[in-house]
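Single-structure report; data block below.
Heads up, one of the protein chains got dropped from this complex, but the rest are sitting where they should.
Each chain carries a letter (A and B) given by its place in the written order, and its residues are counted from 1.
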Amino acid sequence: MAEAIAKSGFTGKDAAHPAKSFALFNRPTAKTGLVSWLTTVDHKKIGMLYGGFAILFFLIGGLEALLIRTQLIVPNNHFIGAQLYNELFTMHGTTMIFLAVMPLNAAFFNLLIPIQVGARDVAFPRLNSFSLWVWVVGAILLNVGWISHFVPSWKFGGAPDIGWFGYAPLTSKQFTPDLSTDFWVLGIQVLGVSSIVASLNFIVTIINMRAPGLTMMRLPVFTWMALVTSFLLVLALPAIAIALVEVMMDRNFGTNFFEVSGGGQPILWQHLFWVFGHPEVYILILPPMGYVSEILPTFARKPLFGYPIVVFSGVAIGFIGFGVWSHHMFTTGMGTVATAAFSLATMAIAVPTGVKVFNWIGTLWGGRIVTRVPMMFALGFIWMFMMGGLSGVMHSAAPADAQQQDSYFVIAHFHYVLIGGATFALLAAIHFWFPKFFGRMVPEFWGKVSFWLIFVGFNATFFPMHFLGLNGMPRRTWTYDSNMGWNEGNLFATCGAYLLGIGIFTYFAVLVYSLFKGQKCGNDPWDARTLEWSIPSPPPEHNFAAIPTVHARDAWWYEKTHQEEIAREKAEHIKAEESHGGIHMPDQSWYPLCAAFGLLVGAYNFAQLHHPLVIAGNQVLGSHLLPAIGGLGILLASCYLWALEGPGGYHLHIAADGKVTESRGDHH
Amino acid sequence: MSSHAATGHLDHHHDHTTSTGIPNKKLLWWAFLASDCMFFGALISSHLVYRLNPPPGNAVPTQVFNIELTSFSTFILLMSSLLMALAVNAIQKGNVKSTRTMLLGTMFFGCIFLGGQVFEFTHFVQDKHMTLSNSIFGSTFYTLTGTHGTHVAIGVLLLGMMYVRTFKPAAGGGLLMNILHLLAVAAAAGVAFIILVPGLLEVLEGASFGAMLHHDAKPLLIGVAALTAMAWFARSASPVVEFGEKNAIDVEAIGLYWHFVDIVWIIIFTAVYLLEYL
Partner (left out) sequence: MTRPRLDHRLLLRLTSALFAGLGLVFLSGCKLAEVFNLSGNQSTMVTAGPVAKAQWDLFMVTVYVSTFIFIVVGTVLAYAQIKFRAKSEADEHAEPPPQGHGNPFVEIGLIAGSVALLVIIAIPTLRDIWYTHDVPESEKGNAIEVTATGYQWWFKFEYPSEMVKLPSGGEAPLVTSNELVVPAGIAIRVQLRTIDVIHSFWVPKLAGKVDMMPNRGNFVWFKADKPGYFYGQCAEYCGESHAIMRFRVIALSPRDYSLWLENQKQPARTVTAQSLAAATSPATVQFASMKVNPSDALAGSPSFEADPLAAWHAMQQPEAGENAQLIATGRKLFSDKTCISCHNIRGHEGVGITGPDLTRVGARTTIAAGVLENTRERMHAWIKEPNHFKPGNKMWFGGYNVQDGDGWKPNFQVTDQEIDALVAYLHSLK
């Protein structure tokens, strides 16, 4: 009991003094309107912002894919040129990975983790807001090059055109002299900062802010997968961060890390990149495995089969995931022993992955499967992920991979994993948790229509690519000849892509419709199992009137089956918490946004460091050094003021009739 | 928490408000340091990869290094860790005055280390003609040790912020004073490690003291002014400050970082310097 009360507050300092006396800005208190979104520290609002931006970029990335497919619809097409095509596939990959799937996962981390662990916010709410805005800065830096296509006087050289993998020495100043590569390097770097900061926050939240009784082995599987993902991010991103620093030093300060003439070894980039890049694959797919592990039990109406095994296999995937990176490099001449070792390790990682599939099927077995839209996407996930996984096993045979590497077979494989896998699970998750966070249902019929359009369109697009790859079509090629036997496959794939596009459009159009017109719903429309369904839809800012005490895995299912016991417990908790000053909530803040703005100014100018600063046609400065330092100054000053400001906070009081009142000042 | 503070019995090893008993901030720093390990791991690997595959015409490390000086600054950095531990110990006992002294001492040693690095870099470039771009050894060496130096500099900045924060009056207010104070600390530290320490090392190497004073007169005067300002701020500070035993976790968090940076230096010193003398 005492534990439960202690948990209700934040562990930072108390708000003993009026906050504004020691700050530049008054502390924002708006609950609605633009300011409330810009300064929010509420994990639900931050999650929705992540989700909104991510869906925007998901659609942009999809549009880029449709342009790519349109170019390939017939051989020797002249719809778009080589340069633009290269920019499109670079940005399609970068966007889908860093600006769509990762932030969509981050959105669900934000929305769900605090509620699933029975907390009122993340451990560091302002840091959370900082992660979000830094992510926005990274997204801007990556896409700023597109401006050059519309306003030629902005000489960024177009969007990045070095591939999402940016293999040295193509990133060297000698081969890509324009600014697009500099913006790519800094954009990815900034996104890495965002991800690391967010992951640290989630690690602390999951480990340290669990409700009483919520042991690690009672955590919902999604939260477990989020924890593994966060550790992967924290440990994998440094590798690419250092690789990017080295490229940046090469381009701006003349070092020789990847400069062949100076003795550089471009292979080092590949190792550093894939030491990050392979865990990244699991960073993309582990959270979706978590969604599916929540959705399947809900609609099969029975608990997850083999919970401990599912959790351990997730952890095992995380561990082994750090030891298989070189299977992306089977064709780089690593030698027989290294190739054999990575080949076997890659086969080994198939085992825990397969175990998960078996357990999902075990969950369905003996259940009563209710086929709602989220369930359809989840079942689609299992089927498609199984296919993607099996074509992955084919790649583990290194000599066979020598034929498939960089061919359309690989494209088919990873789209089965990333669309059929990650995206299907994300679409399931959006549909599943939409009622929770917006209080409205998405219409079943249109959801099913969009599922079938997406399912058929997806398979029509990517299944033929297996055969295109086996028939020798290399990837990243903007044109192909008519005598290679690739014409029919490409035509078919492009038509499938249009169908997929229509499906995705339908899906999101229905969501927008439901946002305003959807049927209102209660707190638990799916008869689900985890804590988020125990609170109202949409959740109040404090999430829980009383911090729950967890008695079992599937905590909400237990509460539903032990209602009297829980009601008694809750009433006591509310009373106890009120006697300690009410529910402590963190204050909003401007500084995370200010710090991110400083980073934007700094990074934007640093990318063009050696170029003269030209305003309205006149050269103002010989380089961008001063504005870059200015940006750094804004960043540092914001961080300092942020530290001085303190977490602040106010209290909420819940009356017996459920009315919530707010109070400021010292209640201790 | 405030109730604990009132009774004067803070348990610095167990936080009852978290599931694990580890304070959130401490856990955050530990997780961050795990991440930082990977940063340095990647950098040190890059250095060692190129050490094993040197291109023709690469710099010869033993002809470049001044191992005596680096050993000395390594020793200084290790000693700063001792002062850092004493600072944590002092604040856990609620002794703000002693904490300030120890924080200043840690910063002072940190500045000597950084000054040594500035001196070293200057000599390597000017006398030994090893630059970022003329050899792969230069590229990896400067990037690796430079990144470490940046970590130390950030550590000094954090210590300075913590030091200034110990003066934050309990009555509130004083933002402008606080910022001016921090600027004075930053200026003093900056002049110390960019100008003063390298200058004194030049003198040790045989340069004339008078010439150094003359050549760097302006920045040194700024340093003296900053130090005077610091003394004035310290004397005129409000005796009742907000900072106290409850902030032990903040000092401890910076301490974690500082010790980590020291340990990394031991690894770098071994892998980059000592390895060449085997």
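The rule we apply is simple: contacts are C-beta pairs under 8 Å (C-beta built on N, C-alpha and C of every residue); 3 or more make two chains touch, one makes a residue touch a chain.
All of these numbers come straight from a predicted model, not from anything done at the bench.
Peer 1: Among the chains included here, which ones are touched by the excluded chain in the whole complex?
Peer 2: A
Peer 1: One chain is left out of this view; which of A:T29, A:T215, A:T371 or A:S663 touches it in the full complex?
Peer 2: A:T371
Peer 1: Going by the contact rule already stated, which one of A:G254, A:G354, A:P540 or A:G581 would touch the omitted chain in the full complex?
Peer 2: A:G354
Peer 1: Hey, which of A:L38, A:V315 or A:V393 is the one touching the hidden chain?
Peer 2: A:V393
Peer 1: Considering the complete complex, identify which of A:L56, A:I73, A:I147 or A:L470 is in touch with the unshown chain.
Peer 2: Missing-chain contact among the listed residues: A:L470.
Peer 1: Which of A:A30, A:V151 or A:A340 touches the chain that is not shown?
Peer 2: The one listed residue touching the chain not shown is A:A340.
Peer 1: State which residues belonging to chain A touch the missing partner chain.
Peer 2: With respect to the unshown chain, the touching residues of chain A are 75-76, 78, 81-83, 86, 161, 163, 167, 169-170, 174-175, 260, 263-267, 300-309, 331-333, 335-336, 339-340, 343-344, 347-348, 350-351, 354-355, 357-359, 361-362, 364-371, 379, 382-383, 386-387, 390-391, 393-394, 396-407, 467, 470-486, 488.
Going forward, only the chains that are shown with their structure count from here on.
Peer 1: How many angstrom lie between the centres of chain A and chain B, each centre taken as the mean Cα position?
Peer 2: Here chain A and chain B have centroids separated by 35 Å.
Peer 1: Which of the residues in chain A end up touching chain B in this complex?
Peer 2: So the residues of chain A touching chain B come out as 3, 6-7, 9, 11, 13-14, 16-18, 21-24, 123-124, 196, 199-201, 203-204, 207-210, 214, 234-239, 241-243, 245-246, 249, 253-257, 262-265, 268, 272, 275, 640, 643-644, 668.
Peer 1: So in the complex, which bits of chain B are touching chain A?
Peer 2: 1-3, 15-20, 22-24, 27-28, 31-32, 34-36, 38-39, 41-43, 46, 49-50, 53-58, 131-133, 135-136, 138-140, 142-143, 147, 161, 165, 168, 172-175, 178-179, 182, 242, 246
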